[in-house]
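Just one protein chain is left out here, and the rest sit where they should.
Chain IDs A, B and C follow the sequence of writing; residue 1 opens each chain.
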């Protein structure tokens, strides 16, 4: 259905630097499509590669926009033609289809020869003028353009050059980094996607594994979590002594580590409620025992017991008590976790670095994995340690679980 | 109505260290009340102070719990009486009303004399036993207690001692810190409190000032923000070029800095949409001009113009363009912001460190101020720079605004 | 030796809000001294308190500066006298000793009556002028003052009023926060202070306890740590499987979790070197066994074994292996840690949240405690959980240990 196309050429260390992949991504992102016409790979590591990629789009305006876009990565059209210019309509305003610059060295062809642009700066326009009798092309920010100045429009007749340092991939010496975890994503949409995936997993007869930290309780999200348990979206829970203790403390005393959840006022220093809660459950023999005897009547752990869903609590060096259900031997704990993996089709980790990494170590790469934390470092570390399938969401746990429960329950 | 009371004594640098304030806070936090019987302040900085505080509570159980609690701060009852002990019901379980230890040096009186506890560790129990014919008191974690061992119960007959270093306030040499911003708060409750406060402010005929950063758009919260504008909860908006640009870019192109908000897939590197959006508005002369001419038909800025509500956009060194409404001179911008302060009864800052501090510098201390950011540092810096009235919430902006709009609209 | 003094008065919820403590702190901070003349405490929680504090300083200029400073907290002089004004020397410049404003409602007495300042904004000056035949006082930013305008100078004749909301302590409803961990401290000075404290502790015959995370190795600080061990500044080490494994992996293979320490280039995904290192030590029976048999010849753990210093490694759910020395049962691990506490006079925690909190739970409040981490949250959580004696330093571990070793070795 596409009615416009152009072929671009790329040269450099295309594989090592990921540049080719980024060009292809951008084409799709903008709604175009591509076909790789040829790819001449450097045989040896130190050789350069070159590629020809045909880009197609629904109309020539979109094609123009895509071609301008991929120039950011050093991709130039094979047949660039000559540049079109139009006058700036008024001071401080470019023509609507102005060529938006990259931060690469840039050349413009007006008739036959390529003229170098005076300097490189991104997000500016190219103004063609005369200086000392010669035609020159200047890089001009929008605030500095004058009415009537000739501005390059569209992608025709513009060529860029990657700086040698980037093209050669030498940046590895210095450990340059490319991308990163970002907290600037539309979160409501992500919540919907996760809800959708969870429904599919349940429809396929698979189990959903949750890994949680105590912030589930601190942030007031326990009621949302309870609804998710009751609605059948929590098939198994991995956690530590802390989540279970704070959940139970909250159920028994209405507090969690000194935060009065009903009033919302925080107490900076912890108090002894949690150790009393632990002692109470120890006296009951187990969490299930406390549920059966009527000692424990609410909260996440109570909901798990009532729903007949398994949980594995593994201890750590910072534990008080611990609760009688906690595996104090971490290797025993890992064995218990492994025993719960069969049938799991989706894993969601919320607000715990320790147990997320612990679970990530055990999971096959084939199980989709979402990690939710307000701290980007948790997600980063999970990926650094080999769980490449992890999808990271940096957000507030309390609001996230509230919204997820609203979607699913 | 209180039916039980006890008097505690405190000695040390009570004012400098804030210890007295913390004791009083804890009493209220636990539902008790206090009366300061006497306070003998050190006249000179190097002198110690001492205080007698009467604590009252609804019943003696609660009183006991409060008295145990304030021992964390070194407060002892004037008349501690003698200790009660009860046997541990089984291995690894304390009696229900066991005395939960602090990390201070502790002494127990069983009959007449005070016996030192062997060591200090918090959240343990005190076991009374015999060793070499002498009565000894050991600090024992719950996992190590044996059935039948005598455990101290209640607060009677227990005394603690603050270590000299803390009592003397010497820690200042080292810059010890006390409290901090925490992301572990029940957020849903905070949202409700803020909504309540906003309704009161509007009912009192006062204006609500918003200060916003571009993450309002990135996180997909613009629709929620638009609803808040339409419902009359945004009387004036302070922001920079970025929020307005990304909002307008999103309205014109459906993107924001390369994030396709409808699909939710992120593009790591920004593209030229934002500079085109800026150019379009520059061609219209102003944001209001673009609304009137039908160029701009949606988004937060459109809603502000339609609602006839003022906004002040102040530039910064990282701006592209900028939009024609932006004050490029920051001192002019500050003057425009000052001119909008009369009548403001509440200020909410979301997702911008720069404009939050800029606004904090201008605001009287009498205007309540809430600062919402996923980055705790923003809130910390605001308070560090003198805006002591700032209430900080560390959370996800997208989910926060969604929830706030749901409460208010 | 002080030759100037003045008495200030304070009213409000002085204890709950910590205002009195902050006034006293500021006086000392500025090099003055104080004497509390009287303190009338509200007997009940809902009553206000009032205080009279005499401030003394070496000369009247300093006294003036201190009096201006404490007005930030609402403290006014009992006998404020009348205001002095001086003309602005030129446009945009105040007289040198101008009164610098707070963000509180402010009043100026020129002759007899108190004139309200038109609005409150911090860090501005007060300009006295005429408007409609009446004397008015305006709050003016330095950029807006005109040459010759009369500017209030010194602290005389100025009075401020705390807003009711702050004075009444109502902010607690909203959980307003006061202070926070900051990374903006002169770090080199802190390193020297810690070195000094360590020397004193060793001179007193006490032991230094270190708690460490794997970043000690990742950040290239292991050689610095080894020098500290050899110089006798590491008497006992608490850590997990990770620190010891990465240290040993680095000694055996020159890598740590895929970071080649000699070249400095990072590998994002971990590899199998660490599991091979663990297997090698398991084959040797123990870390000490590997040292004795010549398998392990360098690194921190090797230095500890050679120096005959004990270490306690406690496992966690994320451990691979683990090393044969690791306590896989965390309760056993806590017991082993407790057994090492006698004689400890100083504790330093570097780059581990888990083991820092674990150790903080066990430590008496009387042992000074320094927590060093690049992540402010670690320090915050330690203090939140009751280790109030913790001094937090937010810095880079690698550079910190390098500098500490340089000071001490």
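In the analysis below, contacts are C-beta pairs under 8 Å (C-beta built on N, C-alpha and C of every residue); 3 or more make two chains touch, one makes a residue touch a chain.
Bear in mind that the values here come from a model prediction, so they are computed numbers and not experimental data.
Participant: Among B:14, B:108, B:314 or B:399, which one is in touch with the chain left out?
Facilitator: The missing chain is touched by B:314.
Participant: Looking at C:36, C:55, C:68 or C:303, which makes contact with the chain not pictured?
Facilitator: Of these options, the touching residue for the absent chain is C:68.
Participant: Check each of C:29, C:61 or C:292 against the chain that is not shown and name the one that touches it.
Facilitator: C:29
Participant: List the residues of chain A that touch the chain left out of this view.
Facilitator: 15-18, 20-21, 24-25, 28, 33-36, 39, 41-45, 72, 102-105, 119-123, 141, 143-144, 162-163, 165-166, 171, 173-182, 184-185, 190, 193, 197, 331, 334-335, 338, 341, 361-366, 368, 370, 376-377, 379-380, 383-384, 386-392
Participant: Over the whole complex, note the residues of chain C touching the chain we left out.
Facilitator: 22, 25-26, 29, 68-69, 72, 89-90, 92-94, 96, 98, 100, 123, 141-143, 178-180, 182-190, 193, 215, 218-220, 257, 259-261, 264-269, 271-272, 274-276, 278-280, 282-283, 320-322, 324, 374, 394-396, 398-400, 402-403
Participant: Name, in rising order, the residues on chain B that touch the hidden chain in the full complex.
Facilitator: For chain B, the residues touching the absent chain are 172-173, 175, 240, 257, 264-266, 268-270, 314-320, 322, 328-334, 337, 354-355, 357-358, 361, 375, 377, 383-386, 388.
FYI, only the chains that are shown with their structure count from here on.
Participant: Turning chain A onto chain C with a C-alpha fit: angle in degrees, nearest 5?
Facilitator: Fitting chain A to chain C on C-alpha atoms yields 180 degrees.
Participant: Measuring from CA centroids, which chain ends up nearest the centre of the complete protein set?
Facilitator: Nearest to the common C-alpha centre lies chain B.
Participant: Provide the C-alpha centroid distance between chain B and chain C, rounded to the nearest whole angstrom.
Facilitator: Comparing mean C-alpha positions, chain C is 18 Å from chain B.
Participant: Distance-wise, how many Å sit between the C-alpha centres of chain A and chain C, to the nearest whole number?
Facilitator: 33
Participant: Could you work out how far the Cα centre of chain A sits from that of chain B, in whole Å?
Facilitator: The mean C-alpha positions of chain A and chain B differ by 28 Å.
Participant: Give the residues of chain B touching no fewer than two other chains, as numbers and ranges.
Facilitator: 25, 72, 123, 141, 143, 178-180, 182, 185, 190, 193
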